[in-house]
Each structure stands twice: as C-alpha cells, then as structure tokens.
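Note that one protein chain of the assembly has been removed; the remaining protein chains are unaltered in position.
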Amino acid sequence: METTTAEFEPKIIAFLCNWCTYAGADLAGTSRLKYPANIRAIRLTCTGRIEPMFLLKAFQEGADAVLVSGCHPGDCHYTSGNYHARRRWTVFRKLLEFSGIDPRRVLFSWVSAAEGRKWSELVAEITAQVRALGPFTSFERIVKA
Amino acid sequence: MASDNIYLPYLMKVDGVRDETRDVRTLRLKFARDEDAAQFSFKAGQFGEYSVFGAGECTFCIANSPTRAGCVECTFRKAGRVTKALRDLEVGDTMGFRGPYGNVFPIESWYGKSVLFIAGGIALPPMRCVIWNCLDLRDKFKDITVVYGARTVGDLVYKDELKEWSERADMTLIQTVDPGGETPDWNGRIGFVPTVLEKAAPASAGTIAIVCGPPIMLKFTFPVLDRLGFPRASVYTTMENRMKCGLGKCGRCNVGGVYICKEGPVFTAEQVARMPAEY
Amino acid sequence: MIEQLRQRARELLGEGKVALVIGHGRGSSPQATFPVFITKADAVDRLVFNPFCRNNLAVYLTRKDIMPKGAVGLVARPEEVRSVAVLVQEQQFDADRVVLIGVACAEPGKEGAACEMLKGRTLKELEAEVAERLKGRDPAQDVAARVKELEAMTPEQRLAFWEKEFSRCIRCYACRQACPMCYCERCIVEKNQPQWIPSSARPLGNYFWNVIRAFHLAGRCIGCGACARACPMGIPLDLLNAKVAREVKESFAYEAGFDHEVPPPMASFRTDDEQEFIK
Partner (left out) sequence: MAMLLARKNLHALLRGAMEKKYRVVGPTRTAGIVLFAELSDPGALCLDELNTQNSIKEFFFPKSETLLTYTLGKKDVAIADDFAPPRTVLIGGRACDARSLVALDRLFGWDYKDKFYFKRREATCVITLACDRFDEACFCTSLGFGPRATEGSDILLVPAEGDAYIVEAVTDKGRALIAELEDVFTEGTPGAEKVAYPEKKFDLAAVKPWLERNFDHPIWKEEFLSCLGCGTCTYQCPMCHCFDIVDEGDIHGGARCKNWDSCQFALFTLHTSGHNPRPAQASRWRQRLRHKFVYYADKFGTEACVGCGRCIRNCPVRLSILDKLVLIGREAAAAPAPPAGAQPRGVTKRWRATTSIFRI
C-alpha cells in the first residue's frame, strides 16, 4: 500500500453480513463515497454465522482491529441471527477485554443496505481511532513466540 | 538420511497425480535432490511419513514395488487435514517424506510357492507393492491369486491395474463388491471379502496368504483362512495403527508390547494371535 | 447425616431404581476423598461425605464408556444439582435418568463444617432449595475480588498477566475433563479442519484455548471451580469463568443451573437486549 506519509496504516478485518452491511458497503462504493482502504471485508451469510474464533484468527494473522457488522435488529434476513449474535458479542467482547485485548480494537455496528453513507463515515471514524491506537504489537508478541 | 535429525524429511517433488476413485488419489513423488534418490532404497511392506509443510505428517505404506524404484508412490483417501492438503498438491509442488520404516515381507522365502493376496478397499495399496514385486519375479512363484473387494464398484482402486491383472493369463484376480455396491455392468462377484474367499476356497498347501484390510476385515478373514487349512505362520498381514513418528518413540501404535512401526507393520497371523485384542 | 445418605443409596440400589450410585469415597485421609461408583446395596458403606468432597461428580453423567443403560443415583451437592440442571436444560439426558441425593456443606473446604441432607427430591425442588440456600451469599468472594483487581488494570497489563499465567499451560486438558459442561464429542481444540486452536503448548495456542474454553462456558458455568482445582499448573481459570458468568448475569439477568426449564441464555435472546456497544 502506498502512503504519502510514514503514518501507520492499520489493518482492520471486517466480518460483514451479506444482506445488509456488505450491501451497504457496496452502495457506498457505487455512490462514489470515499472511505479509507484499511478495511478488509469478509462476507458471511449472517452475523449469527460469525464464530468468535474468527475474531481471534484475525488477530493471529495480524489484524490491528476487527469489525463485525450486520443488519439492524428486526431486519435479519434469517429473522433472528443478529439477535443471537448480539448476545454472543455482548459476552465475548467483555471476555476479550478481560483477557487483555483492548475493546477499542473489537468493534461492532449495524449498517443496513441503504446506509452507504453511515458505512463510509463509520470506516473513517474507526480507522482514525485504530490508527491512533497504533499497531497491535502486544498480540503479535504472543503470535510470534 | 544424511542428517542427524531423524525427524527431517526428504524434500520430494510431486511428479504425477492419478485419481483412483472419487476421494482416493495416488501421488508419484521424485526426490528433489539427486543424492537423496541415489542412496534411497526400500523393500516391499515398508512405510513412510508423508508430509505437507503447514499441514503435518501422515503415515502410508509405499505403494509402488521396489522392482520399479526411482520414485515413491502413495495412495490415500482424503479424510483429514493432511490428506486434504496432499490432495491439494499439484505436479511440481514440494512435500516431505520420511522413511522407509518398518519391516518387510520376506518375499525371498516364498520362492517356489503360490501366493494369495486378500485385500479390502483402500487396503490394496500396501498389497499392490507386493503384488507387483511378485509379478515382476513371476517365474519364482507358482500360482498368484488376488482377491480384492470394496464397498462399491466406484470404490475399487487401481482400476487400470485391475484390468491388466484380470487379463493376464499367469494370475487370477477375483473381484468383489459388497451387496448393493454393484453396478448393472458389474461382472465380478458380490459379497464380503471373507465370504467370497471361503467360497473360492483356494488351496492352502504350499500357499502363502497375505491379507490386508481394516481390523474388522482381519478378524473375519483369519478364521476363514484357519478353516481353509492355512497354517498361521503362512498367513501374513500388514497392520496399520495410528502412528506419528514411525521410529518407535511416540508411543501410540503399540498393540500390547509390539510396536507396529518398528517390529511391524508386517506380521504373520501367528504373531497377531499372540497380541492382545487391542487392534 | 451420612447414615441418611447411605440409606437413600441403599434403597435406590436395593429397589432397582438405579443401576449405579456415584458418590464420594474415603481416601487415605478425610481430606482425600475421591469419586466412588457403587452398584450393590451392600457396598453403600463406602460412601462418605464431608467438607472436603470437592469433586464435581456430574462430570461422569455424560461419559458414554462407563454409564449404565439405566438410571443413575448421584450424590449431589449444590454444585451437582446446578450442573445437572444445565445438562438437562441442554438435553444431554432426561431429568428422570438421574436420581439426585441432595447434600450440602455449610462451609465447603472447612474442617468440621456442618453437612446435611437437602430436602428436595426432584430436580425442580432441589433447584429451588439450592437457590434459597445461595441467596444473598456469594460463595466465591475471593474470586470476585481478584476479578475486580484484574479489571482495574489496563488491557496491556491484563494481556501480560494472562500471557504469564497461560505460559505454564501444558495442554493436559484437565480443566476440560473435570468440567461437567465440557461434554462435546469432539472439542474445538481437537478440530483441525481448519486448525482453529494450535495444539502446541505455546503462547498462542494456550491463549486461544483458555479464552475460547471460557467463552464456550458462557451462561453454562455454574462456578464449581473444578477446572481451577484440576489444573496441575495453578492457572486461575476460575477468574475467566467468574468474569463471564458475571457479564451474563449483568446483561441477561441469568445465572446458570437454577432452572432447567428456561432456554439457555446463549441460545435465546430478547429483542431489547443491551446494545450500547454497537455503533
């Protein structure tokens, strides 16, 4: 990746639901809305499909932050996948925090297929936030050991 | 191996890929370094540890005959992490091989006798090495008979070779599939290997029997051979237990006090009878 | 009290209501009790109960290799009652498969503390009785205090703390094996396609294993502390579990093992669950 400055460019792995956020991100693209290229999107059927292990694996592979994003409550393509996911993440992010992973590196959002603008703004915001945090070197220490 | 690291594999290049069935594949491997190829030799019955770097190691017998050396072949079914990775390899890719390990079939002591091979399903590969070894020394043996069965016609491996064997006048091939596994044009037998064997009733006098199959097949085939009058010392099998090191250290392949990897994999039925029922 | 316990066990076995009673037996000292398996009414004198009976016996109820076909009697402290409630809630077996012999100690682990029989007979009665006994009492205050200490640290400090604790992990899985809720036929750590959790006892695998295990117990752990006591390397696993249990309680107003008839919290939801953390 080319950067004009020596500024740190974080890698953010985004696990996106196929029906809402992925489509929202697509809309942002077709609407020519600009947002930072730090996001690596992984499309999944539903937020309910996202295993907690996916997040840990992303950190193992060098992610500086992870984002999980799906349909707003009530809008799940499979009726209730996002409700189940919400419960899971409520606990898992607290556990990760307790295990030493900065909660500012574990992010969640609801972005619908119509919210291209929200998506672009969200990405800009979290990229700036993670950039300010710097690289996740402490986890890299565990991976490399 | 030149190295003092007994866990260090030879680097091998995939030289050929052949699909045997829907999920069974044969790889032909050549040594990446000529000096390894020059000093490598093996005998029928030995096995090796095949590895894909990043996926791990897996134990298979060497499936080609030492009379047709110059390469190492393995036939495997895609079942787990390593075999999946092996299946993803293409010609020219690099993988690892440690071996040869284990004891051998005492083929020279069978000279002048008839040999009967009995194999089930994916157990033909360990047998294939011995069959070709015997066929390549055809005049040393009297009758050569192969009884081979699989669950379905589609599960029979080495179809080209089966065709060749069935057409050869100097050997007999009896093929069978489990009831329900036949196709409309199937002209082999139908039935489980032990049953088909008992019906075929090959002569036991002056005959060596070599059996290979899953534990459950062995348990049903040995009694048949007992009844057909084969002395247990003339019945050979190659046992396959889960192995990791192949070097008699990792401690998992033993049946009773016998380490399959070091004292086997080739045993006579007489030796198997002395083992506890834990295989 | 012990006579009442033995009498109930004697009746259950004598009347053929259960094929087996699992309880605590006397070891070389009162402190060293261990699980015993009693199949005959005249052997119930082997049962003991004292404040040092700390093994969670519910762990055996899902062991297919030893459990009889019929019903099982279980000497059940509040920990076992709650464990059985979770196992029944998760449909591992029917409630009538286990006959609970309720017992309790006023201060587990304390020499001379009073022990008594619980009155309830059915799982539902015992759940209520245990809930009543535990009301307003936090038996694991020291654990809660240590959780608070850790929470006061920065994430970096906590990561360093756990890195150091987990560095001792030898991956013996005593934590898993001692836990009644870890009944999976194949644990996630044994799944290798892909290899979710590295199996080597190295920092990354150790971190993943211990964190994921705690998560898999979310809303299920009843806080018996068997994992931490089983750990031969002194890793404070109970802190992870206590933290998760507290989050579940605060977010979903749920505590595991008091009602086997409600849906498990991680397999259900409310449309108005909290979501402040979601942007």
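In this document, chain identifiers A, B and C correspond to the written order of the chains, with residue numbering beginning at 1 in each.
Note that in this section contacts are C-beta pairs under 8 Å (C-beta built on N, C-alpha and C of every residue); 3 or more make two chains touch, one makes a residue touch a chain.
Remember, it's a predicted structure, so these values are computed and weren't measured experimentally.
S.K.: Considering all chains of the complex, which shown ones does the missing chain contact?
M.R.: B, C
S.K.: Tell me which of C:112, C:136 or C:234 is the one touching the absent chain.
M.R.: C:234
S.K.: Out of C:178, C:214 or C:266, point to the residue that touches the absent chain in the complete complex.
M.R.: Considering the complete complex, C:178 is the one touching the chain left out.
S.K.: Hey, which subunit C residues sit against the chain that's not shown?
M.R.: Here the touching residues of subunit C are 19-20, 27-28, 32-37, 39, 55, 59-60, 63, 65-68, 165, 168, 170-174, 176-178, 190, 198-202, 205, 226, 229-230, 232-236.
S.K.: To test your reading of the contact rule: which positions on subunit B touch the chain that is missing from view?
M.R.: Its contact residues with the unshown chain are 3-9, 11, 51, 53-57, 77, 79-80, 92-96, 214-216, 218-220, 222-223, 240-242, 244-245, 247-252, 254-257, 262, 272-279.
Definition applied: only the chains that are shown with their structure count from here on.
S.K.: Name the chain with the Cα centroid closest to the overall protein Cα centroid.
M.R.: Of the chains present, the most centrally placed is C.
S.K.: Between subunit B and subunit C, what is the separation of their C-alpha centroids in Å?
M.R.: Inter-chain centre distance comes to 48 Å.
S.K.: Where the centres are mean C-alpha positions, what is the separation of subunit A from subunit B, in Å?
M.R.: Taking the average C-alpha coordinate of subunit A and of subunit B, the gap between them is 50 Å.
S.K.: Could you pull out the residues of subunit C that touch at least 2 other chains?
M.R.: Residues of subunit C touching two or more partner chains: there are none.
S.K.: Which positions of subunit C touch subunit B when the two form their complex?
M.R.: Residues 192-195 of subunit C touch subunit B in their complex.
S.K.: Help me check something: in the complex, which residues belonging to subunit A touch subunit C?
M.R.: Touch list, subunit A to subunit C: 52-53, 56-57, 60, 73-74, 80, 83-84, 86-103, 107-110, 122, 138-139, 141-143, 145.
S.K.: Under the touch definition given earlier, write down the residues of subunit B that touch subunit C in their complex.
M.R.: Going by the criterion above, the answer is residues 80-81, 84.
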